[in-house]
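A single protein chain has been omitted; all remaining protein chains appear in their positions.
Chain naming follows the written order as A and B, and within any one chain the residues start at number 1.
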Amino acid sequence: MHIDPILSLGIIFISGFLILRFINKVRLPAITGDLILGIIIGEEFLNLVSRHLLSASGVISNIVLGLIAFSIGRNFLVDRFRKIGKNVFLISIFEALGTWIVVTVAFHFLLKQPFYLSLIFGAIASATAPAATVMVIREYRAQGLFTNVLLGVVAIDDAWCLMIFSLSLALARTLALHLGGTLLLFEALLKGILEIFGAIGVGIALGFIFSGLSTLVRTQAGLTLYTLGFLLLSIGIALHLHLSILLTAMVLGATVVNLLKEEERFFASLKSIEYPLYLLFFVLAGANLELVSLKHVGILGAFYLVTRVVGKIIGARIGAIISRSPKNIQHYIGFGLIPQAGVALGVALIAKANFQRVGGLIMDTIIGTTVVYELVGPIVTKWALSRAGDIKKKI
Amino acid sequence: MGKVKDVMKRDVITVTRSTNLRELLQKFKDFHTFPLVPVVEEKKLVGVVKLENICKVFQPKEPEILKTLHFIDERPVNIFEVDTPPEMGYLVLVEDIMDTRFITVEEEDNLNDALSKMRLNNLIQVPVIDKNKNLVGIIGVFDIIKNLFMERGII
Partner (left out) sequence: MLNVILSLGLIIIIGLLSSRIFNKIKLPSVTAYIVCGILMGPYILNLISKNVLNASGLVSNIALSFIAFSLGQNFTLYRLRRIGKSVFAISIGEVLGAFIIVTLSVWLLLGKPFYVAIVIGAIAPATAPAAVVMITREYRAKGTFTDTLLGVVAIDDAWGIILFAFSLALAKTVAGTHGGVFATLFPDLLHGFMEVFGSLFLGFILGGIFSYFFRFLKTPAHLLIYVIGFILLTGGLSIEFNLSVLLSNMMLGATVANLSKTENRAFEILKGFDPPIYLLFFVLAGANLEIANLTELGLTGIIYVLTRLPGEMLGAFLGALVSKAEKRIKKYIGLGLAPQAGVAIGLALLAKAYLPKDAGEMILSTIIVTTVIYELIGPPLVRIALERAGEIGSSD
């Protein structure tokens, strides 16, 4: 059925509005509602999403990811960061590494999978999707040390995952395809570092330009355009240079907030356009979920699900203990890191491109597990925030 | 949950249609901010004057219809350069600058609905009317919040 894209958008927004308005009656986060809406109107059921929209999903998701990262970056005021920097740093390193190790080891020794395949799954497992976590925090107006640390961890862990993935990929290729050797590994490490520093560099450079020219903006409309424009530029450049969108946008946000005294008017101007974009993002994410792939989850998938969660919780906990974080962080921070989504898929795609034989297997498994994580993740995050005490109960 | 009439301020400074600019400004000469000023005609609420209405005297009139075309540039006005002769104080009447279409709440409305209405319309205070459209008071977001704090024993 060929539906016009504008009609599709209209349907998405109106039904999205209904969800937004009435979702609190079901005690689920709004984004879960949007995801389910997306699934329902997607190709597998009502098929109300225009082809054009579906093919634009990638663009929209990159833009929204950048938006979210940008707003996370806003939290990184240098003095505030001094307080939680150590915790964030340690927790994120440990949970990323921890997950990687746990999943790799479990796959290899318990499931008897070839080492290189286990490595890949381990690397994919370390990725965390920030979008869901951030949206849940906003919706429930979670506030507190736990929330700040969680945001920090979720943001920074992308950097670690980049490195981990780069390394794992290189290692796997060495082992499986007998290509190169230590040189390749070194190259991979270098590439990972370059990506990270490249992203940081672009973010800082754009941040300086943004701040420098900021006095040119005099009108309300101008504010929105200026901020949006720079954001899109940062995402676009990151894409062009194959850098991490998340990091670039986040560093842009962090640079701006630290350089500009009047930063609020810029960040606030995005408020007038962000809700429709977020709505679109999550609904399309749902529409792109292939529920059928749930059947491919199988043993591999189930194992992946379980071991990843274990890795996250244990790794994060160790990091929290070492950095002497408060008890509530120690106990619950791992749960906040459960959501996994597009990031995993992107990474899995790269893996697939590199390994013809097992590529398909990896993709199918990851697609299936992503479905589970996307649906369950937000709910678990909300639970964690609640238990940690950062969501105040309604009186 | 209380009603608007329990929390609103009944003692309101009002003006009439024919109040001129000079009298209007005199009433608020010692105020630090310009509140919402209801315009009444024999107890009935017929208009409101807000800060933005007063600022309008600095801008030469452009047809309202232009505001519906959003892609036209916003008008930058340097109020210090605008020519404002003293006669303006007598010639400009409330009638010329007031809003004739405005948001209100009724005294019997409950506070939650009133607050929602204010939030939705980006207002911090609204006039309160009774069933016959007579002005009975004025209520602001702060009044509602204060009331909440009082009920919870915080003040």
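Some points to look at:
Note that in this section a contact is a pair of C-beta atoms (placed from the backbone, for glycine too) under 8 Å apart; a residue touches a chain by one contact, two chains touch by 3 or more.
Note that the structure is predicted; figures quoted are calculated from it, not measured.
The hidden chain makes contact, of the residues A:Ile101, A:Ala221, A:Leu259 or A:Ile350, with A:Ala221. Annotation: of B:Leu51, B:Leu66 or B:Ile124, B:Leu66 touches the absent chain (contact as defined above).
Looking at B:Gln26, B:Thr84 or B:Asn121, the residue that reaches the missing chain in the full complex is B:Asn121.
Within the complete assembly, residues 60-66, 68-73, 75, 99, 101-103, 116, 119-122 of chain B touch the chain that is not shown.
Counting over the whole complex, chain A has residues 3-14, 16-17, 20-21, 52, 59, 62-63, 216, 220-222, 224-226, 228-237, 239-240, 269, 271-273, 275-276, 279 touching the chain that is not drawn.
Here is the rule we go by: only the chains that are shown with their structure count from here on.
Here the spacing of chain A and chain B, counted between their Cα centres, is 45 Å. Chain contact summary for the complex, chain A toward chain B: residues 218-221. Those residues of chain B that touch chain A in the shared complex are 73-74, 76.
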